[in-house]
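With one protein chain held back, the other chains of the complex are shown just where they sit.
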Amino acid sequence: MKQYLKNTWYGIWTVLIGMKITFKHLFTPAVTIQYPDVKVPLPERVRNRLYVNIDDCIGCDQCSRACPVNCIEIETVKSLPGENLGTTSNGKKKALWVTKFNIDIAKCCYCQLCVPPCPTECIYMTDVYEFSEFERDNLVYKFANLTEEEAVEKKSNYEKFQAEKEASRQVGAAASAKPETPVKTQQENKNE
Amino acid sequence: MALKTETMILNMGPQHPSTHGVLRLELELDGELIVNVKPHIGYLHRCFEKHAEAMSYPQVIPYTDRMDYLASMYNNFGYVIAVEKLLGIQVPERVEYIRVIMGELQRIASHLVAIGTNGLDIGAFTPFLYLFRDREKILSLFEMTCGARLLYNYMWVGGLSHDIHPDFVRLTKEFINYFRPTITELNNLLTFNKIFIERTANIGVLPLDTAINYGVTGPSLRGSGLAFDIRKEDTYSIYDRFDFEIPVGQGLVGTVGDSWDRYYVRILEMEQSLRIIEQAIDQIPDGDVKAAIPKRIKPPKGTVYTRVENPRGELGYFIISDGNLNPFRVKVRAPSFVNLEVFGELCKGHLVADVIAILGSIDIVLGEVDR
Amino acid sequence: MKNPEEIFELLKKEFPEAILGIDKEAPTEPIILIDPPQIKTISLFLRDNPELRFDSLMVLSGVDDANGTKVKDEDGTDVISGGTLSVYYHLHSVYLKHKITLKVSTPRGNPQVESVYNVWRTSDWHEREAFDMYGIIFLNHPDLRRILMPYDWNAGYPLRKDYKNPEFYQGMKVPY
Partner (left out) sequence: MYQFLFNLSGSEIIATIFTAAVILVFILLFVLFAVWFERKVSAHMQDRLGPMRVGWHGVLQTIADFVKMLQKEDIIATEADRKLYTIAPVLVFTGSFAAYAAIPFSSKLLGSEVEVGIFYLLAVSSFVVAGILMAGWSSNNKYSLLGAMRSAAQIVSYEIPTALVVLSIVMLTGTLSLEKISQLQTAYFWNWNIFGGPEFSLAKFLLIPFMFVGFLIIYISTLAEVNRTPFDIPEAESELVAGYFTEYCGMKWAMFMLSEYANMFAVSAIVTILFFGGYQSPFGYLGNSIGAEWLVPFEQAFWFIAKGIFFVFVQMWLRWTLPRLRVDQLMTVCWKYLIPYAFLNLIIVGFISLL
């Protein structure tokens, strides 16, 4: 009987305590933010969309190798001895034409493993987080600044150069020169 | 004359509001009484272990994030400790302190979700949102430190991805001061609410010997009354330097080892975590946050099994290295996976409504169960 | 509290045949090698001996040792034949606070290990997982089904080193 009354009392009392708390919260300001109108300031280290400053990229493929989900796709073509590709902002000399630098941001897992290996600090994460698309293909970001024709040209230039070199090397040797296989980076093979 | 009756099979999940993900429970019901429970898992299976074999050691870390996505920091912690043990390297003091602070903050954040969803399953919506509000504050601390809110990839082999932010210490202290009173409020609102007690006390009682035999760890084991905490038992990192207690279930309102005890242990544990953070935050030494490790991590041949006290229990990494860049085998002892095994045992003889109360109290994360 | 060497000596004395040796080469912890059919007896001994009291199984992990010979299949993929699959048992005593690792190796062609289901119930799902991932048959396990993979997955055991993805699963293309 005592337990019975105690249960009743306890039941009512704890409900009242709870009601007091929720009533108090009725008048505390809300923490919700009206999102598209109001935005939370992001901290400086925030990890969102990747960006590549292609002018600084030397095509070393380090970021691509660090990526755990293979979302970075890089193709490079060696430059000819005469060509000057300029230097990066921290003074490294470029030696490769970056014919393809694609980041499939849909695959990206925002782990930031690609950022530290970059020798020229040209790949980094920005604070842009609203980049949804209706087409999945639009999420493949192409950073290479060579046009397609240029890329093809560079490639054929290099192949020609290579063939010439090969030819000159084999001039005295066996007459049957092997047909030249197109140069492909390791990355390309992996992604096929 | 006895009536001929049949049991009814009720499929709970894989899409159900309170199976905490894609767990499918095949309930055999007699009216509303549970005759048998058969959990079916694997709906979220990504084969982390196969992935890990194809990745280099640092690349595995983002994948560990995605196992127990509510305690990513701790998953990183366990993994990096294992690899460091394999490599035989010592990380700087500063790193250890920051790791411990992050780990404990993560423990609080994870327990907040556990407690909140446990309440939510039982029907209390409001505490859940209060707790999520507080969790946001912790996530903001993490975001400030490493830039991500949920999947941090923060602890790296031999160090951390970033040093802490200059404001971190101040904001963490502010958080501690803010958070203490909210625990009291939570206790008043939910923990000692008569209805909540009725729903959880004496429900899903897990006796200690069963718990040990089933390998249950973490708050679920402590709820059964055994002060077993790997932070003290098999101490790792620098946990031996801090003064904290291991809360155990005492059967305050019911039997030792019931759902309420498991729930309450989490609340007490949050307070202990606050204590650890308070002790650690003032002692962070200066220094570098990266140990001198080779650029390409290539541990020697060998095996290692390390375990850490994840918010859900014993998180173990069993790594076999064959001396290559990629681990030969990574086996994860996922606490939720093991804790879920005992679930069928706990539910027998209870009602449908108790199933979710028990499930909430053992606190599983399906990302970890299925890996 | 005993260290692994002492436990090994104790076991060696008790089960001279079943204990195959101790691998102290492992950099972190020694591993005791055990004959697969005997694992249950030894487990029971380890659990019930008052000096050992290994009352909890921390983790049971299957491993593909990949120590067989690689042969080319007819369609040009590598298939491992021969060699062993192993199961590691990490034990722990809650009360006496010591740990030990056991290992059994079983031939890849016909991998069979005695189940420890009745010793530590933890092993229930772990054994199912090892079966699911490596195809190791645990004898006397009451409910040895696939656990993580679909029940009707018939393309092999995913964690074996020579596993390759099937083209189709129930009419769905597997590599997306």
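A, B and C are the chain letters, set down in written order, and residue numbers restart from 1 in every chain.
Here is the rule we go by: a residue touches a chain if its C-beta (ideal position, glycine included) is under 8 Å from a C-beta of that chain, and two chains touch if they have at least 3 such contacts.
Worth saying up front: this structure is predicted, and the values here are computed from it rather than measured.
I'd like the shown chains that the missing chain touches, ordered by label.
Hidden chain, whole complex, touched shown chains: A, B.
Which of these, B:Gln106, B:Thr145, B:Asn193 or B:Ser237, touches the one chain of the complex that we don't see?
For the chain that is not drawn, the touching residue is B:Asn193.
Of the residues B:Ala109, B:Ala124, B:Ile230 or B:Val342, I need the one that contacts the missing chain.
B:Ala124
May I ask which residue of A:Thr28, A:Ser132, A:Thr147 or A:Ser168 touches the chain that does not appear here?
The one listed residue touching the chain not shown is A:Thr28.
Hey, which chain A residues sit against the chain that's not shown?
Residues of chain A in contact with the hidden chain: 7-8, 12, 15, 18-19, 21-23, 25-32, 34.
Which positions on chain B touch the chain that was left off?
With respect to the unshown chain, the touching residues of chain B are 8, 10, 16-18, 32, 119-126, 129-130, 133, 189-190, 193, 195-196, 198-199, 351-356.
In this text, only the chains that are shown with their structure count from here on.
Could you tell me which shape the graph of touching chains takes: line, ring, star, complete or other?
Shape = line; chains linked end to end, path left open.
If I average the C-alpha coordinates per chain and also across every protein chain shown, which chain's average lies closest to the global one?
Ranked by how close its C-alpha centre lies to the overall one, first comes B.
Starting from the mean Cα coordinates of chain A and chain B, work out the distance between those two points in Å.
30
Using mean CA coordinates as chain centres, what's the gap between chain B and chain C in Å?
Going by mean C-alpha positions, chain B sits 26 Å from chain C.
Report, in whole Å, the distance between the mean C-alpha point of chain A and the mean C-alpha point of chain C.
Those two chain centres are 39 Å apart.
What residues in chain A touch two or more of the other chains?
none
Please name which positions on chain B make contact with chain A in the complex.
Of all residues in chain B, those touching chain A are 55, 58-63, 65, 126, 130, 133, 136, 140, 143-148, 151, 153, 161-162, 165, 185, 188-190, 192-195.
Which residues of chain A touch chain B in their complex?
Checking each residue of chain A against chain B gives 7, 10-11, 13-15, 17-18, 21-22, 25, 31, 42-43, 45-47, 66-68, 109-113, 116, 125.
Under the definition above, what is the set of chain C residues touching chain B in their complex?
25-29, 31, 55-59, 61, 63-64, 66, 88, 90, 94, 97, 99, 101, 120-122, 124-125, 133, 146-150, 158-159
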